[in-house]
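Note that this complex is displayed minus one protein chain, with the remaining chains in position.
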Amino acid sequence: MQETQFVMVLWFVGIIAEAMTGALAAGRKRMDLFGVMIVGCATAIGGGTLRDVLLGNYPLIWIQHSQFLLAIIFASLVTVVVAPLMRYLTRLFLTIDALGLAVFSVIGAQKTLALGFGPSVAIVMGVITGVFGGVIRDILCNEIPLIFHKELYGIVSIVTASCYVILQMTDTNAWISLGVSLWLGFSLRLLAIRFSWSAPTFYYFDKAQ
Amino acid sequence: MQETQFVMVLWFVGIIAEAMTGALAAGRKRMDLFGVMIVGCATAIGGGTLRDVLLGNYPLIWIQHSQFLLAIIFASLVTVVVAPLMRYLTRLFLTIDALGLAVFSVIGAQKTLALGFGPSVAIVMGVITGVFGGVIRDILCNEIPLIFHKELYGIVSIVTASCYVILQMTDTNAWISLGVSLWLGFSLRLLAIRFSWSAPTFYYFDKAQ
Partner (left out) sequence: MQETQFVMVLWFVGIIAEAMTGALAAGRKRMDLFGVMIVGCATAIGGGTLRDVLLGNYPLIWIQHSQFLLAIIFASLVTVVVAPLMRYLTRLFLTIDALGLAVFSVIGAQKTLALGFGPSVAIVMGVITGVFGGVIRDILCNEIPLIFHKELYGIVSIVTASCYVILQMTDTNAWISLGVSLWLGFSLRLLAIRFSWSAPTFYYFDKAQ
């Protein structure tokens, strides 16, 4: 098994997990099945899509391989059916979501480097891939994006993507770069949840507006 | 008259109707005339623009033919003037909007097929063209997109685009494909309004978030 295939499997697990968080968010807003599908899809592929549109990297992966979109739609609708069980699976779910965050951040950086862009662009695109699915989900649900004010999430994405890019820049073996950055991102996110770590908050109040 | 010209006329009626729904939505939020213009434009051309950006299909039609944009801006501003009459035209308005939904869904699928993409991408792009103008309108107005929780709208778009794509795949005459799918989408939407049909709703509640 090559490391690209391994990443591909993790990526697939990640988009399915993200589709399910999207479907649950739609359910919290009492959306219908069409809304569930759209929010599920936007959450799963929104980050990668924004990355590729910003890079001008066409065709988009889900347009070239539409079976992924069908899998995402299927996962969103299955979520509606299994939702009553979700309550008991919160821990499993958060774990898969943490894995997805790390995988997306690494893949975003990896793809950007492969297109010939520099390290700082790769880190930015890793973060966009990692977190913007959730941002678009929350915008569609008319909420302030959760990752802008809840526990460490975006910072985990920055650390993960930076770690991967630095290791790649120093010609580290592909499996090691991948393993170390995924492990770092995954464990950092789990620790953040466990100990409620969060980034410092900025509170600004003025009467002007 | 060729069937492409016929579609073009329906498309123009559709974007004008969508611009007017955008302008009215802006009015419900007490926006100024600049907001009315922007929301009107985004509603009328947002869906098609998103489709073409996702497909990497440049130049965008309203950039190539900016007279359409001027017509949309004009329609948005006229809506402000004739708004007091709108109350009495609700039925006409819903009818034109239903036509617009069917036309946009068919055109989105048609253009995507013409660019050489497969049937499933064509259906997805038909739906994006059909419904995302309204999604962007509601995001700009800080509302949960109406089509995610009100009566059958997105599903009508899926059915319409699928019907058109299937007919085209089976080498049906262009006029027949067009006529049948438009008629199906249009009547399905009117029936959904008349009988308050809606897609099943998903309600999920957890204390976790």
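Letters A and B name the chains as they come in the text, with residue numbers starting at 1 for each one.
Going forward, contacts are C-beta pairs under 8 Å (C-beta built on N, C-alpha and C of every residue); 3 or more make two chains touch, one makes a residue touch a chain.
Since the model is a prediction, treat every value here as computed from it, not as a measurement.
Listed residues B:9, B:63 or B:176: the one in touch with the omitted chain is B:63.
Screening A:9, A:54, A:70 or A:92 for touch with the missing chain picks out A:54. When the whole complex is considered, the residue among A:95, A:142 or A:172 that touches the unshown chain is A:142. In the complete complex, the residue from A:94, A:121 or A:174 that touches the missing chain is A:121.
Think of the hidden chain as still there; on subunit A it touches residues 53-56, 117-118, 120-121, 124, 135, 139, 142-145, 147-149, 153-155, 158, 198-206, 208-209. Residues of subunit B that touch the chain left out of view are 23-24, 26-39, 49, 53, 56, 58-60, 63, 66, 69-70, 80, 83, 86-87, 90, 139-142, 146.
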